[in-house]
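In this view, the complex is presented without one of its protein chains, the others remaining in place.
All chains are identified by letter, namely A, B and C, in their written order; residue positions are counted from 1 within each chain.
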Amino acid sequence: MITAGIDCGSKNTKVVLMKEGNILSTASVLSGFDQEESAEQALNSALEKAGIKRDEVKHITATGAGMEAIKFSNDTITTITADARGTYLLFPSTRTIIDIGAEEGLVVKIDDQGKVKDFGINEKCAAGAGAFIEAMSRALEVDIETMGELSLKSTKKIPMNAQCTIFAESEVVSLIHQKTLKEDIIRAVHDAIADRNTSMVRQIGIEKDVALIGGVANNIGFVDAMNKNLGFDLLVPKDRIAPEYVSALGAALIAQEKSGG
Amino acid sequence: MVENKYPTEPLKCWNKAKILRENYYKDFAEAHEKGGLRWAGGAWSFDAIPAGLGDDVYSLTGEPYGATVAFNDKLALECQEATEAKGFARDLCSYMRNYWGSILINKYAWPQFSEEFPKPDFIWQDHICCSHAKWYQVASDLEGGIPMFSIDVSVGPYEKRTEHKINYIVGQMHDGINWLEKVTGRDYDDELLIQAVKNEFRSCHYWSAICELNKAIPAPLDEKSMYSLYVLGTLRKSAQWAADFYEKELYPEVKDRVERGIAAIGNERCRIMTDTQPPWAFLRIFRYLEQFGCVSVGSLYTFGLIGLWEVKEDGTWGPKSIPDIEITNRDEALRALTDWNLSKPEWQHFYHPKLKSDMMIRIAKEWKLDGVFLHYNRGCEGLSLGIAENRLAIQKAGIPTMPFEGNMGDEREFDLARTMKRVDAFMESLGLDKLKQ
Amino acid sequence: MFEQFKEWYDNRHEYAKKWKERTGGKVLGTFCTYVPEEILYAADILPVRILGSHEPQDVSEPHIFAMFCPFCRDCLAQGLKGRYDYLDGITIAQSCLHIRQTFTSWDLHIPVDFRYYLPHPMHVQSPQAIPYLTEELKVFKKAIEEWTGKEISNDDLNRGIEIMNKNRRLLQQVYELRKKPNPPLTGLEAMLMVVSSQMTDKREHNKALEELLQKLPSRSLDESGERLMILGSEDDDTEFVAMVEDLGARIVIDEHCTGTRYFYEEVNTNGDALASIAERYVKRVPCPSKDWPERTRLDHIIKLAKEYDVQGVIVMQMKFCDPHELDTPAIKEALENDVGIPTIFLEFDVTVPIGQFKTRVEAFLEIIREEDLF
Partner (left out) sequence: MSNAESEKEYWRWTESRYTNPDLSWEDGDIISAGVDVGSVSTQAVIMVDGELYCYSSMRTGSNSPDSANNAMDWALEGTSLPLDKIQYVVGTGYGRVNVPFAKRAITEIACHARGANFIYGPEIRTVLDMGGQDCKAIRCDQRGKVTAFLMNDKCAAGTGRGMEVFADLLQVHINDVGKMSLEVDEEPEPVSSTCVVFAKSEAVGLLRKGWPKEKVLAAYCSAMAHRVVTLLLRLGIEEKFAITGGIAKNVGVVKRIEDELKLKAPEPSIDPQLAGAIGAALFAKALVEKERKKA
């Protein structure tokens, strides 16, 4: 039986198609103003990749910030639960999940059954999230994809003071004025976000293993900063599925249960 | 539409409580017309003491007033921006900023009784939180000078009280009474004081007795309603009308609800408590909880701000017994009043979060709770003091917690949509989804 | 001339560890300047004031809600990171709510042998305050005696008082020199001097001060620029102070609890030692959390501004520090309207955006100077 999980993020809409616990295909599109339309597009391209027809999909579960907008989904589930389910499938040893999306970071603690024990959400300030790195990549005129590897070249640790995403930009500009090496600035950016997120995780309490999911997990520079902060290595999805799809994966799994699969 | 598990019915004495509250603000506004006196101070001030000046002395307690302003979001914003324009920081106590704002824009939150903010004749405050005495120091500045007396009660936890600590407070009280006679030109009546002290004993005792009844399943009261009832104690705990209402009307009615199995929420299937003052402009969050069959049975805040408690023979928490003593003079009255107040649950965490964690864990067990909502309240540093440690301790005791940030009196710092999302996730983690309406 | 003080300031932890080895004595971490160090010196204990390190940190969040002041969180972070692992005990004298949490979280999570919360009157303007504090000091003294297993005699107390008083007297003498048209020391040097006195053995610090006072009067620095006062809660932000003085201004006086509020008054020994100590801590220039119903600190600030011939005042507001936030508007008004001294208000965090602050301070100095450009 085939099910779909749709994660309507503030920036991207992601879809995962599953069949009996196996991932058939994934797809992602920029979240437009009409989220249902974006979800439709993402779903269709996932169907195309997997070479199956829409009516073969038995159950669709939506999650993420815009889940309410997806009228064609059978039901919805919060990101917290979706993350727990998706991550548990990938790494059953996980007890703490860190999910950093475009605008929001969250931590989920799960037990050995993958059940949610506790969670925390970093709200009110986007400085700890992906949007921060994007703003910085723009200020630095460095391509977002190359931020990660560049920062690993850095040999110097410099602190960032500004809390606000927009003002961190001006701090970055002043660092540039001071002729600071770009890789050092990028590292500082990563360290700043890593600090905010580690303190969010510590607030909930760290229990190993700890997994990192969400788009920002693709940024090796950030992962490195997190690892340094925590003093151990995070589990990051790569082979079976990319980290930004884990919430959608969780939704697809829940869709299977809901439809008795 | 799901069938309700339990019968529900509205509280009979609800309107009475509403009227008592309105009269309080009316009396303050009209005190001078009646030839009486007005004083302002905190909800924790020893209101039994000015009572000795006569029956025509009316008070305005700042915290409940600040909350009243918060209910009116337009007025609240006006007040807050007026204080900010004066150069006061936004992170200060939001009750205090609402109160100052009322002075600055000269608007009373009860325009039906007075358009203008009624200026008090004197300030009678106590001090345990950094903002207590300073609140009225500034208020006096803004009013162009009002005589002020404040009593420091921050002598340490109840369990560690000693003679010299009590002497320090009682000494200030005696000084305060002399001061009251001086600034009002009135003679002080110890009989009225003794009567007020006895009223306060009754108010605090019976409010706790009422909260204790909420141990029952289903809970006869939900916290949202309790807010409108406990408030009387924050207005004038030493008043005859407050004590009588709790002892003779509310307590019997709630007792009767328990006996007849009347529920606050018909579909109760999950019990929680909160912590610190709620974001007053957003009490609908409690209505939202009902969609999950979740009832908040109270909090250390609703139980222990006015209610006093003690451990009974069977080891459980019950209302603190009214002192079985003969009060014959001023000093005895003041000593009894001091000892009584020092046991206030909401005064203990000022010295160590552990004292609060223990009480909260006890409530969670005895009131049979499934979880605890912790309002990280940017509007009140006094009650948010140590809240992070409380969370760790409650978690450790195996009770799920849901922290959320907000502000009791400044809605700019509370995000309803995000908080509801949090609630969804928390309920999901408790295995509860919304009941089909 | 000030190298020794800087050395102490920079290597405070090494100093305390060496002190322990050298003397075999106990080191007690103190929170807030209301802790009566006289009694600690009487018991041959080294009091060290716990301060922050002005680095970003991610360890205090689980313990202290972020709406409380950055200083109290920075201090706790030092403990959680083990930087004070040599402490035998900690003690706090009751003042504001914020620093109290550092003490209680320390108590819960960082093992030390001795912990003492000293209740301290907030109503210092009440006649009841001195007798009450005297009683509390008796209990405190007893607790110390039980901990050290050594009785504290009256002579010990008087010795403790004299050590503290001497330090206060010497610091005062140095501060007197700051009244000169061109003070022989910078604000940064003064800060290092006073703050280091809170983390070293006062007897050693006194020696260093005596040597300093030999040379200092004859020392002459480049012409000082605008004479500034800094005021606020605790402040050991050397980076900021250096930045201000690099702009050509000179900080000539402070009203901080890491500065003058720490050492300004001596203990007047008349009769009972504990009562005399209590009197000093009740009558000292108060922390705003204890300055009510009258705002006695205002007059003191204006007195300092006049004595030190101040041209401008930097109000250094620790973010979220309510007691100070409750006084700031009154202070600004008193300085600007009553005595016509311009002020600038800056909000401080653990780390400061030095670039943004530089622009503000520069613009503030341009208000005071640059008449000839118009």
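FYI, contacts are C-beta pairs under 8 Å (C-beta built on N, C-alpha and C of every residue); 3 or more make two chains touch, one makes a residue touch a chain.
As the structure is a prediction and not an experimental result, all values here were calculated from the model.
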Left-out chain, listing which of the shown chains it touches: A, B, C
Absent-chain contact - pick from B:Glu30, B:Glu81 or B:Asp433: B:Glu81
Candidate in contact with the missing chain, chosen from A:Ile23, A:Ile176 or A:Ala242: A:Ile176
For chain C, residues in touch with the removed chain: 342, 353, 356, 359-360, 362-363, 366-367, 370, 372-374
Chain A, residues in touch with the chain not shown (by the definition above): 10-11, 30, 33-35, 65-66, 69, 103, 124-126, 129, 131, 134-135, 138-141, 143-144, 163-167, 169-170, 173-174, 176-177
Where the missing chain touches chain B, by residue: 81, 84-85, 87, 412
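Definition applied: only the chains that are shown with their structure count from here on.
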Graph class of chain-chain contacts, one of line, ring, star, complete, other: complete
Chain of greatest Cα-centre distance to chain B: A
Central chain of the complex, centres being mean CA coordinates: B
Comparison of B-C and A-C (more C-beta pairs in contact): B-C
Mean-CA-position distance for chain C and chain A (Å): 45
Separation of chain B from chain C, taking each centre as the mean of its C-alpha atoms, in whole Å: 36
Per-residue overlap in chain A, given as positions that touch at least 2 other chains: 203, 205
Junction residues of chain C, two or more chains touched: 61-62
Residues of chain A defined as touching chain C within the complex: 159-162, 167, 171, 174, 192, 195-196, 198-200, 202-203, 205, 229
Complex interface listing, chain B residues touching chain A: 388, 392, 395, 400-401, 403, 405, 415, 418, 421-422, 424-426, 428-429
List of chain A residues in touch with chain B within their complex: 77-81, 115-121, 123-124, 203, 205
